[in-house]
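There's a structure below that I have some questions on.
Showing just some of the chains, left in place.
The letters A and B name the chains in turn, as written, and every chain counts its residues from 1.
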Amino acid sequence: MIKAGIIGATGYAGAELVRILLNHKEAEVKWYGSKSYIGESYAKVYRNMFRFVEADCLDDNLEELSRQVDVVFTATPQGFLAGVMTEEILQNAKVIDLSADYRLKDVSVYEKWYKIPHKTPQFLGEAVYGLCEANREKIKKARLVANPGCYTTCSILTAYPLVKEGLVDPNTLIVDAKSGTSGAGRGAKLPNLFCEVNENMKAYGVASHRHTPEIEEQLGDAAGQPVAISFTPHLVPMNRGILATEYASLRQAVQPDGSLGYPSEAQIQSAYEKYYGGEYFIRLLGPGGCPETKWVEGSNFVDIGFQIDRRTGRIIMMGAIDNLVKGAAGQAVQNMNLLFGLPEEEGLQMVPMFP
Amino acid sequence: MIKAGIIGATGYAGAELVRILLNHKEAEVKWYGSKSYIGESYAKVYRNMFRFVEADCLDDNLEELSRQVDVVFTATPQGFLAGVMTEEILQNAKVIDLSADYRLKDVSVYEKWYKIPHKTPQFLGEAVYGLCEANREKIKKARLVANPGCYTTCSILTAYPLVKEGLVDPNTLIVDAKSGTSGAGRGAKLPNLFCEVNENMKAYGVASHRHTPEIEEQLGDAAGQPVAISFTPHLVPMNRGILATEYASLRQAVQPDGSLGYPSEAQIQSAYEKYYGGEYFIRLLGPGGCPETKWVEGSNFVDIGFQIDRRTGRIIMMGAIDNLVKGAAGQAVQNMNLLFGLPEEEGLQMVPMFP
């Protein structure tokens, strides 16, 4: 039985980790770490957990925790983990970080977008970007996994095969993403009040959202060249779900009949299948398929569809995830399964809940 | 492996049955019956089921179905099952009916409230009312289980111990119930459109809702006397959940110190514990506890709290369930587990999802 500890267990992503691990046959939570609720009953902070969790919240002493468990999940604000990480911690336990501290290889990019200094850049080299479908083999051998952001997971996976195969011009990529409000966390802030979010919609962080360089770094790796994209997040009046609508110009290529032309739907579909055909957590809806966030709610799935627009020479790709599952806690558990040699789906076979 | 068939698999309750049975170790769905979608892929009607269900929808031929499976769930409109039920069907398979056809023992009460004739009253005698926490032993031996209504389940369980123990005057009982919109079904009707329900709240079926006699019959049995209650359902702009707020006058009794008085909080709590202390699916929040529908979402739990109001001599009891789970599909599976000698919780240990 894998012993797991969570720092930040009282945030929404932390609570989702608890929910998932409660149904995981090979793992159990041993430490419910929280900055704000130390000493309080966890099941009083999250009353859905009544009868499931008896424990009280503990502090966020990572070093101590790492001695007691096999794996630590950190669902903490940016800079926390980078501020306390040591070699000893990594020798004690595997670490899966749900924050952004080790996602970007280039420390200057981190410091530019996050506007805080990085305290432990020496671990950036060994940290593995935990996008399982892209980095599976590296993750298996890692000590420190940088779990991708919610927008990022959805944005990258939706475009990855077409970028990798060179079917689109990556520098024309525009990601227009829409997220449920749980992505904003459980902090008591005015913009997240019910009456401010309900019956409302807005863009935010336009041309400046911190998930942008993460998308660019990963798609740049796929493209084999630096990539600059436009990324616009939006807040939607729903609890869960991210929908990414992505636009890119198709590259013309010599077609079977010798002429120059845009790829066909079959060619696009087959690029997706090449990379995702064997993936349990990616469901390809095919040409014309429009994913809806509700159809993946509560699950670790990514639903992907696309539409070619020959009038403009563009392709519109669409991906949907549950931001708290594949966008956070579910992917973290998927990474844990990889780290510990378990079947990747263990504990993650939830059927999406509808309605 | 129990072979299960569902008539009405494309309604919301039917789809929830599918979701639950997909995670049930001892059962599998063999027949996805539907009146409206015969021949269509089930996973196209419910796209959350993509990759989980390969089957197409079949018709609603109950007799044929009963020969192929061990248990039939009927999530059908009132009158359907009563119209086709035969002795042969019951000899072929267990039947768990999610409609109201066999819930009321008195056929004239059925015909008065439902305003349709009952075609097969000869089966009313053997049908067992499937409220597991109250009728467990009878259910185990039944062939035909009448699965309780969603409002009913919540309303009865919230008041049952206090009525049974004579702590409240049952004829003062007022049930003010609030339901999410999935209770109205998946029919394309104007009042259920998003723009009609959203940002809105209303009562409906006032003093005439069909779940009233069902509550009265069961609480009348508990009280040992006929009971007439007020029951008012309300439509709430949310997908899932029922909250029942119930009011009743406390009965005065001789107290430990010899005086006449209302029961104490401890006495009330201990009545609840007498009946529910060992129940997996009932979570007692104790005096002052106010259940919230979100804390049971997606699960088979009933959360119950209460508050004594000494100024008025009344008690306010509150119960919350997920209407599609404990109020429909979850309870149906709980009944199936009882019918087949399985652990009652099998397939039903979902942790409520929050947020």
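The rule is simple: a contact is a pair of C-beta atoms (placed from the backbone, for glycine too) under 8 Å apart; a residue touches a chain by one contact, two chains touch by 3 or more.
Keep in mind that this is a model prediction, so the values were computed, not measured.
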Size of the entire homomeric complex in copies, 2 being in place: 4
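One rule holds in what follows: only the chains that are shown with their structure count from here on.
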Rigid-body rotation angle, chain B and chain A, from Cα fit (steps of 5°): 180
Centre distance in Å when chain A and chain B are each reduced to the mean of their C-alpha atoms: 37
Residues of chain A that touch chain B when the two form their complex: 12, 15, 19, 22-23, 46-52, 182, 199, 239-240, 283, 285, 292, 294-299, 303, 349, 351-355
